[in-house]
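Shown here: the complex without one of its protein chains, the others still in place.
After this line comes chain A, so read on.
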Amino acid sequence: MFPLTEENKHVARLLFSSGTCPRCIFRFCGVDLHGPYKRPSKELFNDLQKFLETEKDELILELPNPPLKKIRLQEDGMDNLSGNGEEGSSATEDEIIASEASDLRVCNVCLGILQEFCEKEFVAKVCQKVEASGFEFTSMVLSVSFPPQLSVREHAAWLLVKQEIGKQSLPLGRNDLVQLKEAYKWITHPLFSEGLGIPIDGKSLFEVSVVFAHPETVEDCHFLGEVCPDCFKPAKNKQSVFTRMAVLKALNKIKEEDFFKQFPCPPNSPKTVCTVLEIECTHGAVFVAGRYNKYSRNLPQTPWIIDGERKMESSVEELISDHLLAAFKAESFNFSSSGREDVDVRTLGNGRPFAVELLNPHRVRFTSQEVKELQQKINKSSDKIQVRDLQLVTREAIGYMKEGEEEKTKTYSALIWTSKAIQKKDIGFLNDLKDLKIDQKTPLRVLHRRPLAVRTRSIHSMETHYLDEHHFRLYLKTQAGTYIKEFVHGDFGRTKPNIGSLMNVTADILELDVESVDVDWPPALDD
């Protein structure tokens, strides 16, 4: 069924004779059924021609007044609007000759996007590239980027159509126009779906991006830069100042008369079609979480590299993430954890929650068995760290972990040395101190990279184990963000009170272990 009616003839003829392709003509006539767009170009062209030719026969049959009016209007219309540029062909015979060739003409509005670039052949080429990219995916989202000058041409065609509509008082408004991108997706989505055997889903993490450019008409936008200079911000990174958004903004601002003076309406026919600048596949990040134990007193959290030289071998982050990076075939990762410990501190107990964001993973599907095996692989590869509860999580889950860093309690075990000889009774009182408030100035050891401030923290409870006259073990449960080492040795008296001041001795910390990080995320898995 041909979607255009009598009402649309003038607009259709106007656009057709200027070199607009059938699908764009449908768009400007408000055709919002998908069906018509999907038919092959040649068929559409022939049907359109036939549709427009009928008018001539009708002219003879119709009453004199209306047809005369129509012809006159048409001619007037053409003359008015072709003020800048080529002559409007008012003779209908010229139209036919021209239109015969226009099947091959590059559309003056879409520059070929709704001609060859939405058809099976092109889609097949893109599908080939997608399949060759090596990504694992079960759905996709198509993202298309058109050259900014398309908006200018669209605007020009719209102004033309608007005038025509005005004359006929047609009930067609700006919003009835079908957007280029929308029509493009109506046609191509089913083709991609069929070609790759997967659904198109706007929420899919796998994105196929096609970027079009049209070098021939790059300068079409430049006049906007002079008429509306404030819409165009200076270019960053040598990129063109004429971005899609900036161009749209300027088109909204510019007065119709000014636009007519600067740009041909209808737009002229280009000689070339668009070029495909790039076809890129990317997969959104996936997240893997777990808990890690650290058994080494010689392992930094993140790689320790100064001036390009690695100061310490490996890191918690690398020992865990390198395996994940490989398994998920990702490009890069971001490691984060619910707090962290110093190089010389062990993490015991249930371990510390962590999450790894894997960017642009090529492989994303893992059964829980495969994840278990991945966990075993990590654990076999190093005795410095061990992981547990390894699982895939969503982005939202990261929030729980960070909340844990700031709000949840931690428990520690510290080996303490005292300058003065002590007896069991000297440390007994520490067991009775509950919710001891301490004020900690930013420790000197981190003062070079943190603001100077005083932090009040709470030591919720302590338990002492006497070892000998100069040593005892202290178990503490503290508020998140407490500096334990400084609580023991006092950091030049900048943490008050501290173990030394409480016991009236000089105290120092020989060993520190994290016994537990009291965050109940990620969910524990039974191995």
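Here, a residue touches a chain if its C-beta (ideal position, glycine included) is under 8 Å from a C-beta of that chain, and two chains touch if they have at least 3 such contacts; residues count from 1.
Criterion: contacts and distances are computed from a predicted model.
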| message | Suppose you had to identify the omitted chain by its UniProt name; would it be "Protein Abitram", "Transcription initiation factor TFIID subunit 6", "U6 snRNA-associated Sm-like protein LSm3" or "Phospholipid-transporting ATPase"? | response | "Protein Abitram"
| field | Touch criterion as defined above, residue of A:Leu170, A:Val211 or A:Val343 at the omitted chain | value | A:Val343
| query | Looking at the whole complex, which of A:Asp230, A:Asp432 or A:Asp468 touches the chain that is not displayed? | reply | A:Asp468
| task | Can you list, in ascending order, the chain A residues touching the missing chain? | result | 295-298, 300, 304, 342-344, 346, 413, 415, 417, 419, 441, 444-452, 465, 467-471, 473, 489-490, 492-493, 506, 508-511
